[in-house]
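Below is one structure, written out as structure tokens; comments come after it.
The full complex has more chains than appear here; those shown keep their coordinates.
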Amino acid sequence: MTLKLRTPIIIINFKTYAEATGKKAIALAKQAERVSHETNAHIVVAPQFVDIAAVAEAVGIPIFAQHIDPIKPGSSTGHVLAESVKEAGAVGTLINHSERQLKLADIDAVVKLANEKDLISCVCTNNPAVSAAVAYLHPDIISIEPPELIGSGVAVSKAKPEEVTRTIELVRKVNSHAVILCGAGISHGEDVAVALKLRTQGVLVASAIVKAKDPYSVMREFADATKQ
Amino acid sequence: MTLKLRTPIIIINFKTYAEATGKKAIALAKQAERVSHETNAHIVVAPQFVDIAAVAEAVGIPIFAQHIDPIKPGSSTGHVLAESVKEAGAVGTLINHSERQLKLADIDAVVKLANEKDLISCVCTNNPAVSAAVAYLHPDIISIEPPELIGSGVAVSKAKPEEVTRTIELVRKVNSHAVILCGAGISHGEDVAVALKLRTQGVLVASAIVKAKDPYSVMREFADATKQ
């Protein structure tokens, strides 16, 4: 990967939220950039495919795609080419998000593809054993998100600290390099702080920021929490 | 749909070809626009999701997405929202391309969604009976592409004229409005001419243009064929 990953890292997944589509995606990314500049926190945004280029033009913070397909250039109408998200300005991609899961062989293929194309690979996982499995495929980032907590407002770092700890323990047995994040339910600065205390290297967040009345404040709170 | 569909129409599917990704997508779209202006032919381009916004900014001819998902704004990481392609400048979308097939209930849902969002819906089909089935879902355009001919260089209008004729016959029994196109293997101006003689209202093309040494000449040839 080109980008030197600094940690702790906050990845904001814009999902397909109305509040983070088109012009609103740009506005949100600009707020994220402002927080990043004010706090020196490492914030990444993951907008929809269609918005990557415009967001990349508008802000200087790193951008991830939400998914890429295990394909080479060619006849794959309606699929997402690594080359296209890269040329548009993405420096990495989410892979296997719980809302866009892949077959195991495809996760392997996409991680390799991202590596070839110099894109940071962030594979999402649903439990410690699956995280350890993924560790063997050598992605740059592994992010554990128990699906039952996604969008719940109950932070994985609080509700299931042992899942987070166990993930780190299992992953580290086979992979000393991957950055380990946790996600799902992260709603307050304190949740971020707890996640870092558990020795994760950051968080993957979505609704708590994107659907907030004042996303700037929430991002600022999260960013500050990474600085304590 | 906002756009008044004029016929005959030529839809150029950029697929995920390297020759039609990023800056090359813009360059190709500009050539298509030039041909459109020179000949007054009705040409639509369907670039990759990531390139829609930049192509829309660069050219004035209509742009289609290659696919949209049957989703509302919300939690659908890695999926393609109708609202996002529309805001980026697309006026329509391919649906159920043979390289991105959908479940039947999802085709129905996406056609309705496109209609709600004022996007032109172009459903791809693989044979006359399936075309007639799709006619009942009331898309704006139905494009028959026998999969065995896609990319073959053998035009459906020449190899299987009876499939084209039969498609028109079956579709017209239940749907008098849908524009009917044919695709697969269209390689020469003559293929386009034959397609129109068979009473289709245009063609869906890809490799013959995108992978041509001189795409401008091929597009010009196709456009001229629609004017005879």
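Points worth noting:
When the chains are written out, they are named A and B in that same order, and each has its own residue count from 1.
The rule is short, and it goes like this: contacts are C-beta pairs under 8 Å (C-beta built on N, C-alpha and C of every residue); 3 or more make two chains touch, one makes a residue touch a chain.
Not measured: the values here are computed from a predicted model.
Of 4 total copies in the complete assembly of this structure file, 2 are presented in place.
We take it that only the chains that are shown with their structure count from here on.
If you lay the C-alpha trace of chain A over that of chain B, the rotation comes to 180 degrees, to the nearest 5.
For this pair, chain A with chain B, the centres built from the Cα atoms lie 34 Å apart. Interface of chain A with chain B (complex): residues 13, 15-18, 21-23, 48-54, 66-67, 71, 73-81, 83-85, 87-88, 94, 97-100, 150-151, 206-207.
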